[in-house]
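The complex appears here without one of its protein chains, the remainder shown in place.
Labels run A, B and C following the written order; every chain starts at residue 1.
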Amino acid sequence: MTQQYPTSLGTSDADTITLLGQNLADDLMGKVGFGELTLWMVTQRRPTQSEVRVFEAVLVALADHGFTPTAIAARLTYLSAPDSLQGALAAGLLGGGSRFLGVTEDSGRFLHGVIESLGPDVPEDDAGYDALALVAVQRARAARKFVPGLGHPVHKVRDPRTPVLITIADEEGLRGPHLRLFEAIGRVHPQVLGRTLPLNGAGTCGAVLADLGLPLSLLRGFALLARAAGLLGQLAEEQRTPIANDIYLSVDRNATYVAPAVSTWGDDPPDPPPVGSADDLPPK
Amino acid sequence: MTQQYPTSLGTSDADTITLLGQNLADDLMGKVGFGELTLWMVTQRRPTQSEVRVFEAVLVALADHGFTPTAIAARLTYLSAPDSLQGALAAGLLGGGSRFLGVTEDSGRFLHGVIESLGPDVPEDDAGYDALALVAVQRARAARKFVPGLGHPVHKVRDPRTPVLITIADEEGLRGPHLRLFEAIGRVHPQVLGRTLPLNGAGTCGAVLADLGLPLSLLRGFALLARAAGLLGQLAEEQRTPIANDIYLSVDRNATYVAPAVSTWGDDPPDPPPVGSADDLPPK
Amino acid sequence: MTQQYPTSLGTSDADTITLLGQNLADDLMGKVGFGELTLWMVTQRRPTQSEVRVFEAVLVALADHGFTPTAIAARLTYLSAPDSLQGALAAGLLGGGSRFLGVTEDSGRFLHGVIESLGPDVPEDDAGYDALALVAVQRARAARKFVPGLGHPVHKVRDPRTPVLITIADEEGLRGPHLRLFEAIGRVHPQVLGRTLPLNGAGTCGAVLADLGLPLSLLRGFALLARAAGLLGQLAEEQRTPIANDIYLSVDRNATYVAPAVSTWGDDPPDPPPVGSADDLPPK
Partner (left out) sequence: MTQQYPTSLGTSDADTITLLGQNLADDLMGKVGFGELTLWMVTQRRPTQSEVRVFEAVLVALADHGFTPTAIAARLTYLSAPDSLQGALAAGLLGGGSRFLGVTEDSGRFLHGVIESLGPDVPEDDAGYDALALVAVQRARAARKFVPGLGHPVHKVRDPRTPVLITIADEEGLRGPHLRLFEAIGRVHPQVLGRTLPLNGAGTCGAVLADLGLPLSLLRGFALLARAAGLLGQLAEEQRTPIANDIYLSVDRNATYVAPAVSTWGDDPPDPPPVGSADDLPPK
């Protein structure tokens, strides 16, 4: 028997292209937005306009953060290989790993783990969420783990994206248990940690995406898609106002040659410090 | 003097995030769509709603084409390294090169070259575009080059995306010289080439993006962004209904071991056949 | 004060190129092999000829395994973007993650964890290693974890690479505690697990590299370097005897279109099954 490969995404014949069971040309193009289609392809269910608005707000929040390591890597790769735009874009996305783009996923997973452990008995009010959050933060502290989504290297008091995302989710009737738990963590953590940290935007995005019911294993993927658009902006700017060669020269000219130290053989380097509580930016 | 790195994209301070001169939280999130923001970041000018509609129609047209080589490569990479979603996405995008995602860019460049050579005297009517197209196709044929955007391995008579894109551009008042020239090529090429080929969707997207005034050197980037969304759909489906291991096994089990042929040393392989006239799919 | 960037690798001036404190042209080229230089660059200490022989044996053992998912992904990417060899190579390497190239690193880390816990009191004979191995395997079983490096999907009784690597390490006086512990695991695990599994080649490579004192955090990197050479072989063969288009067509033609199932929204896919005990090949 020949192997079959099932799919519900795209297919085509001589006259028609089908995507998600729809006629691509007649039913999707010009009628469905790009964010809407993305959500639809990932979930294989047509999203509501409320879901689309919340989802696009998240993508907008995550699209660009200036000269991040990933933006710099993409520009340097474009400098080296301007014939391969796909290589520069890929190089930028490859920085989207655990450390600087992972907060969205980590936050969604942490919140989902707490919610899921409740079974069907989700809290009914803020007091219920506060009690739940208190236990979750205490457990994380006892295990010497960071609570994902708490703290930000620049926005030390308040991340301006957080209240706006909460408002938009609320307006659209999509402020669900993940986000409400996250808000509760924002209220109760000072009494456990002894200091007040802001709920950062990347963590809030994770809560919001989890409330949309999106697969936790793909949350990082939405941050990557948003960043792909931001990287196009960075590469367009690099074409108009190049800086990559100056970055390269500033590193090369300030290199200090140090004779190899023999004693380093066999020393395993320390693991990189956790950045768990940070947003998607390294500490400054 | 310290090196300075200018940018007009993102920046932030303790209380505010600025993107494109706007307050990200107050002015963009929830108010600007993801496609609109992408267009804005690339051009650094706020697009009109007409431009956004046309742009998103292009992204929707290019998002997914089923089991393309890039989709298969992304799924296989996810099979091998499920801990690194960014790697699977990057692997899929790296197939977005000259051959199967290049038609959009090639078409835009070809049309722009013809239009630009006219100076300010753009044709006023279809007859003028037909005359221009006739010369362009004759020149390409004389140089033994393909006209990018003509022909499709599956849609041999008519690509269903093409008339829809023309209609949308027309509705929005954005059916400009690139697209009109491309339409003219569709009318006149049979008298030069001796057979009738369809204007394919990827080529039409190139014409439409060029009429939006987008940088030719980034046209491939928009196809890559659209494909990034499609790859998220493919990877979400791979998580639910995995096929990559079956693909791998079907190749591995049907491998035929052939003793190395000594005589091949030093033979340079032939260049891959041109796929210039095709859409973004290899011939079937 | 200007930022300085220290390095002990390469530097150059008008007349001289220095690498690792050596004159590249006069002292390294033609005198130092590629494997030797690699080891030297990573450790910043000149290796002995014994270390080089063992290291190169590991690279040879890991270079190619036929039509692995990574080899197929590289070939498909080359089909799509033949203008960008670096993209095809990168796509192949991106499959070198936790699942199919991770055994070397996992094995090295597991063994190192056990050895390190002993402090200076390394066993003196096989009986001592057997006792240590017994505890390690029992602990892994109690924690419901795989012992990395045990078992192989194809070589169900004996991986032919394992005894050869042990012999080479022994000949060169480099059969150290990691490898001896790994051998002991091979002897004692049946009494804990109730069945006999082979020590696989990738795991043995991890033990050998750890005995060379190489950083555990780079063990995966050596497997990637070996695989980079193998991928060049795969791409050279793809140029001469292309199969990627046939692979693509076999998937595309056997696609079965399934209407999207609405109920999948919000279901998180199960985590991929662990492949911990396997070699770098998926189960057949």
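Following the convention adopted for this analysis, a contact is a pair of C-beta atoms (placed from the backbone, for glycine too) under 8 Å apart; a residue touches a chain by one contact, two chains touch by 3 or more.
Bear in mind that the values here come from a model prediction, so they are computed numbers and not experimental data.
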item	value
Which residue of A:Phe100, A:Tyr129, A:Phe182 or A:Phe222 touches the chain not shown here	A:Phe100
Identified contact with the non-displayed chain, of B:Val60, B:Ala90, B:Val208 or B:Ala244	B:Ala90
Touching residues on chain C - with respect to the absent chain	3, 5-17, 19, 23-26, 28-30, 32-35, 37-38, 41-44, 53, 56-57, 59-61, 63-67, 84-87, 89-91, 93-97, 101, 154-158, 160-161, 163-165, 167-168, 215, 217-218, 220-222, 224-226, 228-230, 232-237, 239, 241, 243, 246-247, 250
Positions on chain B where the hidden chain makes contact	2-8, 11, 18, 20-21, 43-45, 81, 83-84, 86-87, 90, 94, 213-217, 251, 254-262, 264-269, 271
Chain not shown, touching residues in chain A	66-70, 72-73, 76-77, 79-84, 87-88, 90-91, 94-101, 239-240, 243-245, 247-252, 255, 264, 267, 269, 272, 282, 284
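To be clear about the criterion, only the chains that are shown with their structure count from here on.
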item	value
Chain A-chain B separation of Cα centroids, rounded to whole Å	25
Whole-Å separation of chain centres (CA-atom averages), chain B against chain C	37
Separation of chain A from chain C, taking each centre as the mean of its C-alpha atoms, in whole Å	30
Touching two or more other chains - residues of chain B	66-67, 84, 87, 90-91, 94-97, 101, 239, 247, 250
